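The other protein chains are all here in position, but one chain of the complex has been omitted.
Note that the chains are named A, B, C, D and E in the order they appear, and that numbering of residues resets to 1 at the start of each chain.
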Amino acid sequence: MVYITRKEHFSASHRLYNPDWSDDKNWEVYGKCNNPNGHGHNYEIEVTVAGNPPKETGMVIDLKKLSDIINKEIIDVVDHKHLNCDVDFMTGVIPTAENMAVEFWKILETKITGGRLYSIKLYESPNNFVEYRGE
Amino acid sequence: MVYITRKEHFSASHRLYNPDWSDDKNWEVYGKCNNPNGHGHNYEIEVTVAGNPPKETGMVIDLKKLSDIINKEIIDVVDHKHLNCDVDFMTGVIPTAENMAVEFWKILETKITGGRLYSIKLYESPNNFVEYRGE
Amino acid sequence: MVYITRKEHFSASHRLYNPDWSDDKNWEVYGKCNNPNGHGHNYEIEVTVAGNPPKETGMVIDLKKLSDIINKEIIDVVDHKHLNCDVDFMTGVIPTAENMAVEFWKILETKITGGRLYSIKLYESPNNFVEYRGE
Amino acid sequence: MVYITRKEHFSASHRLYNPDWSDDKNWEVYGKCNNPNGHGHNYEIEVTVAGNPPKETGMVIDLKKLSDIINKEIIDVVDHKHLNCDVDFMTGVIPTAENMAVEFWKILETKITGGRLYSIKLYESPNNFVEYRGE
Amino acid sequence: MVYITRKEHFSASHRLYNPDWSDDKNWEVYGKCNNPNGHGHNYEIEVTVAGNPPKETGMVIDLKKLSDIINKEIIDVVDHKHLNCDVDFMTGVIPTAENMAVEFWKILETKITGGRLYSIKLYESPNNFVEYRGE
Partner (left out) sequence: MVYITRKEHFSASHRLYNPDWSDDKNWEVYGKCNNPNGHGHNYEIEVTVAGNPPKETGMVIDLKKLSDIINKEIIDVVDHKHLNCDVDFMTGVIPTAENMAVEFWKILETKITGGRLYSIKLYESPNNFVEYRGE
């Protein structure tokens, strides 16, 4: 079993905000991340696939194909977008890094072939990041 | 003459948009950076001060004080903000990295003492950055 | 279950030295890390908390609060200090990265609420690092 | 149980090519990585050893010795080499990152003393990397 | 005057070798970089353009266009190639980083419009890099 990872990048803006709460509660919970006009990040996403590389190819999955899947399903949809307003699959989801990683997993889980989706790691900044392994 | 640099970070969103142009012209010039709801970045700013370190301190400028100035004048104003909507000194300025570096220079130029502001370098992403030296 | 990580930084000096050993034995085991006047590092600490983000917040733990805990309990105590001489909780502990990670775990384990401390990763340099998961 | 990691670097060239296949099949599977004259990378290898640091040393394994082992067994053999032509232990192995990590594991597994080899992580580039844990 | 930079990446192999010299002289001058089968790197190229951003666009040069030029003229030609064998514009040129930067300058100098090519920085590895400013 080998774990292979492809990293991709996107830039997006978001606002942490729960519409069921008062403004005061939102500021209390989310602080400056609740700024009404939003703020943004250069996100990095690492997608890890686990599998046994077949002897004839030596590859768990073709990284070019993995990159194409991530770009088609995720990057093209979220890059240079406002995550609260512009992204269908984030509708009704508070765009924390935790929730984003889980949504990305749901999308990629069925698209990866030739290996098993093992982990999605999402960096909001070099100092803040999350990992989801479908557990 | 020694050049000393302090790097700081902020996260913000912006939209590249010239209000004097049609929507078509804006999409043509700015592409996906013209997304109406904006997008965002983890910006890095490097402020370089030039000077002769006095023999008794060995410092061109106290990096703690330089950091405090950058934070008070720039970071506290732009961090977790939308650069087009939330930042007074960006009013009427298209928030390209080039224009941001020039505006930051105007603000910091008069606040730096004990050395001469030499350069402002602004990273919009690891692959895209600008430098302004007041020339 | 999502794993969320906050990275913090500190600069400190230390000396690898076992007082029960002769000088020769200390030089043999620790080499240049045994320099009597010490040497130092820019350490990076990554604290990972595991949990289920509640639907209403979307957060395993508020990263601002996690950062505050790490800073209050660890960074404020070790930053710009000599680990052998200036840090109470390191008394009698040889300040290898391994031992430091275990001591940091003991301190943070009881302070983290709203999730379970999962891992402490400590970088002594980009090429040398350890991880402790409380096992 | 503490996990300790040493990172080392090497530069090498390789060609992804299965001699049992036609040229067309090789181009189809490996794309530009099949370029007959090869191409190259700055590889990074992270070797992780797991163990309980003895109280008297505080170290799972001496990082200097771990570095020496990796350099003698791996780096000196592959650095500034063509992996398909110049490296005995890669004979008959397609030099994908997956296969390289497994071959490195086989070599290092018996050389590490004072701890158990836990993981080999190999970066072909910052965006493409694999991990093998001997599973 | 603002300096704007776009960074791009490519992976290639090369051999440092002067055909006018004996084998012994080549080994003496180039050491392990003279390995006959070549070795390789993940190169990074930073292209800096200097100019005054026009008020209406705020951009010295459209970074998307600058990226397209670098990719068409340089990256597509050298990526996943052997610099000594596969690249027309390197024929008869010893592929040191110094020479590569100068050749890249010659190619890009006439392609950049809307600003003046100011610098080409080429990283062979994080520890080894060159800069050429057309002087």
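One rule holds in what follows: a residue touches a chain if its C-beta (ideal position, glycine included) is under 8 Å from a C-beta of that chain, and two chains touch if they have at least 3 such contacts.
Just so it is clear, the model here is predicted, and its values are computed rather than measured.
Trainee: Thinking of the complex as a whole, which visible chains are touched by the chain that is not shown?
Mentor: Across the whole assembly, the hidden chain touches B, C, E.
Trainee: Just to verify: which one of C:S22, C:N37 or C:T91 makes contact with the chain not shown?
Mentor: C:N37
Trainee: List every residue of subunit C that touches the chain not included in the displayed model.
Mentor: Those residues of subunit C that touch the unshown chain are 9, 11-14, 32-33, 35, 37-42, 79-82, 85-86, 125-126.
Trainee: Could I get the residues of subunit B that touch the absent chain, sorted low to high?
Mentor: Residues of subunit B in contact with the hidden chain: 1-8, 53, 56-60, 62-64.
Trainee: Which residue numbers on subunit E touch the omitted chain?
Mentor: Where subunit E meets the chain not shown: residues 16, 18, 20-21, 29, 31, 93-99, 101-102, 126-133, 135.
Definition applied: only the chains that are shown with their structure count from here on.
Trainee: Following contacts chain by chain, what is the lowest number of steps it takes to reach subunit C starting at subunit B?
Mentor: Minimum step count, subunit B to subunit C: 2.
Trainee: Which pair in A-B, C-D or D-E has the same interface as A-C, with over half of the contact pairs matching by residue number?
Mentor: Interface equivalent to A-C: C-D.
Trainee: State, to the nearest whole Å, the distance from the C-alpha centre of subunit B to the C-alpha centre of subunit E.
Mentor: 28
Trainee: Which subunit D residues sit where two or more other chains touch them?
Mentor: In subunit D, 126 touch at least two other chains.
Trainee: Identify every two-chain combination in which the chains touch.
Mentor: Pairwise, the chains that meet the contact rule are A-B, A-C, A-D, B-E, C-D, D-E.
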